[in-house]
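Missing here is one protein chain; the remaining ones are kept as they sit in the complex.
And now, chain A:
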Amino acid sequence: MKGGKKDIGRAVKERLSDVHLSPKESVWDNIEKELDKKRKRRFLIWLFPAAGLLIFLAVFALWPEEQIPSQEGEPINTEHISSEEMQSIREKTTPADSDIVTDKDSPEESIMADKDPAAKNPQLISSSENRRTTGRSLSSKDRNAHKDDNSFKRDENPDTNATTDTQETAKKQKLTVVETEEKDSLVEKTPVKPGKKKRKPVAKAKEDVKKEEEKEEKFHITFYAAPTVLNPLTKRSILHENLDNNSQQNEIALSYGGYLKFNLSNKFGLRFGAGLLNLKTTTNNVAVLNEGGTPADILGLSISAVPGRNNAEIANFFNGNPVDLRQEIAYLEIPVEFYYLLINKKIKLDAIGGFGLLFLTENSIYAEGANGSLLLGEADNLSKASVSINLGVGLHYDISERIRFNLEPIFKYQIKARDNSPNTANLYSFGIYTGFSFKF
């Protein structure tokens, strides 16, 4: 039986009022995956510098004392060592030396070993502590290298072995072996005056070693990544003075790049390169001044709208509610920086100063509200090109002869970064530039 007439809209609404349907279970799985991705992205920004720092600390903590060139690398001038010191060196070095002797097949070497009472003494050979430490500093490669070397005969003398061990760890064999060859003969022939210690020749040799080291690394190629933050100490807006009282969130962005570094002298050098300096900031609760028009009309800010964007769509997005304005700025950066070596130890410390040429490559303003995110356009007050003054320090650690780890907190203050907005906050950034150098 037919009932009365109804508008189709109302009829459909009534019919659908009891509908019960559920989405597939995979929908939540996908949401969860996306949420995890976002977390990972946030985590990755910190991962690179944190991993670098961790490697750096691990290498620092685990590096065996015996292999530290700056402490052990100096050749021992036996001519000026007292008999007590000599005895001490014998005790420390003999087991490892004996270890080496037993590896040799040459009869000549065996004879040399026989002459050495310490080498015959099995107790000394198994002296675990010394064997571990000194034995480790001589790799099998090193030993083979010495097989063909005439100077090796002399190494079997415990006194001279102390010298060659330390020389090897200093990686300056040529320089020190020649010296010790001379000194070894003197140990046998010249009576040592007790208590007489001359350190000058040691210092001289050390300087020579340093010079050798410095000569090796004429220039470096460095790659870096850096968590960078815009205006970390400023509460003011870079967009408009009227927004100074709004809270600002300066988010951490990831910058990256590379540079070439030239050593101009032992302590002084120059570097230049190219990189991308990324900066992000959000201004919260920006009030809507007009219901319609361009983003500039609605917010009363200097914003160039995205070409072709429908004003009604923008007005609909705002819907009269305050929004958060997120600014994403990126510069192509060409830094030219000088550095001065302040501390030249296991960890090197540089003072860094210079300037950077900055070319604006991204300048986007997004509105973020309950309806999601909408690209509004570009900030009108940023210069296309500017210059930055860069100041910082660099911590460096040589992981190997060719690879260096760098950790450089650098402050960059921009000059002429803004056009036509003298009352807005100036731009500066702070970043921890972390990376690796390859020496050539």
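What we mean here is this: a contact is a pair of C-beta atoms (placed from the backbone, for glycine too) under 8 Å apart; a residue touches a chain by one contact, two chains touch by 3 or more; residues count from 1.
What we mean here is this: contacts and distances are computed from a predicted model.
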item	value
Absent chain [UniProt protein name; select from "AzlD domain-containing protein", "Sugar ABC transporter permease", "Sigma-70 family RNA polymerase sigma factor" or "Isoquinoline 1-oxidoreductase alpha subunit"]	"Sigma-70 family RNA polymerase sigma factor"
Hidden partner interface residues of chain A, rising order	1-13, 15-16, 18-24, 27-28, 30-32, 34-35, 38-39, 310, 312-313, 315-316, 319, 324, 368-372
